[in-house]
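Note that this complex is displayed minus one protein chain, with the remaining chains in position.
Then we have chain A:
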Amino acid sequence: MFQIVQKKRLNDSMTQMRVQAPYVAKKAQAGQFIILRVNEYGERIPLTIADYDREAGTVDIIFQKVGKTTLLLDTLEEGDSILDFIGPLGKASELEGYHYAAVIGGGAGCAIAYPQAKALHALGAKVDMIAGFRSKDIIILEDEMKAASDQLYLMTDDGSNGHKGFVTDALKQNIEAGAKYDLVVAIGPLPMMKAVCNLTKEYGIKTIISMNSIMIDGTGMCGGCRVTVGGETKFACVDGPDFDGHLVDFDEVMKRAKTYAELERESTREFNCRLMQQAEQ
């Protein structure tokens, strides 16, 4: 059992949890993830390690409520426990040797992107962070991202914060204004990562993405998370989650991501109904 020592609502749909998991905290590195199972009937879901404290033995996760399991996880409070919390899994990000990087986060992806910015900064690179949200009401981690980067470009799809546009607009603008990026890190929804890769390919800038495949075990024993990278089959849980974005077959990944869409909707609907019934009683 892994106790939740702190819980913070970042906005209506996103929550940060600090979990007591000393073994994971001791070994965690930027870019790695954990797999958790909320309770006995639960499924195993992957979440990126957003931060860790080796001394205190805690690991931070940030999740967006997108379906049954994340809704269920969000019902847990400080002092409650998560049944299984396994990690650190995957390979650590390789961020050494770069001079000037653009780190791009989309929505909940910012929670994973900002530690990358922090790590690059610590390795001596200049870092521009570009963060995209649908509207200003759901912006998260603004102070953290500002602290982790030399320049923060905060974009909203609807322009409600004064900077209308997609992350790719800001990236393109910077490149054309002369920013000599030797690395772009993009983390967020698949269409956003694909759009960033299409853009950076034109300019020949190396781009790392963090793959968010469907996973079960997260240790390389099932291949559920497989991705075609440069024509080869890779397992995102052990070979990744970071990959060269220019080699990833995004179209295949995007189709695979929808495998259980219908079953997921059904499961979420049932869960919400049950919550409503409980509320009425």
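To be clear about the criterion, contacts are C-beta pairs under 8 Å (C-beta built on N, C-alpha and C of every residue); 3 or more make two chains touch, one makes a residue touch a chain; residues count from 1.
Keep in mind that, in the parts below, contacts and distances are computed from a predicted model.
Between the names "NADPH-dependent glutamate synthase", "Na(+)/H(+) antiporter subunit E", "HEAT repeat domain-containing protein" or "Ring-1,2-phenylacetyl-CoA epoxidase subunit PaaC", the one given in UniProt for the chain missing from this structure view is "NADPH-dependent glutamate synthase".
Across A:R54, A:K201 or A:K255, the single residue that touches the chain missing here is A:K255.
Between the chain not shown and the residues A:G31, A:P46 or A:P88, the one that touches is A:P88.
As for the chain not pictured, it touches chain A at residues 23-24, 26-27, 37, 41-44, 68-69, 83-89, 216-217, 219-224, 226, 228, 233, 238, 249, 252, 255-256, 258-260, 263-264, 267.
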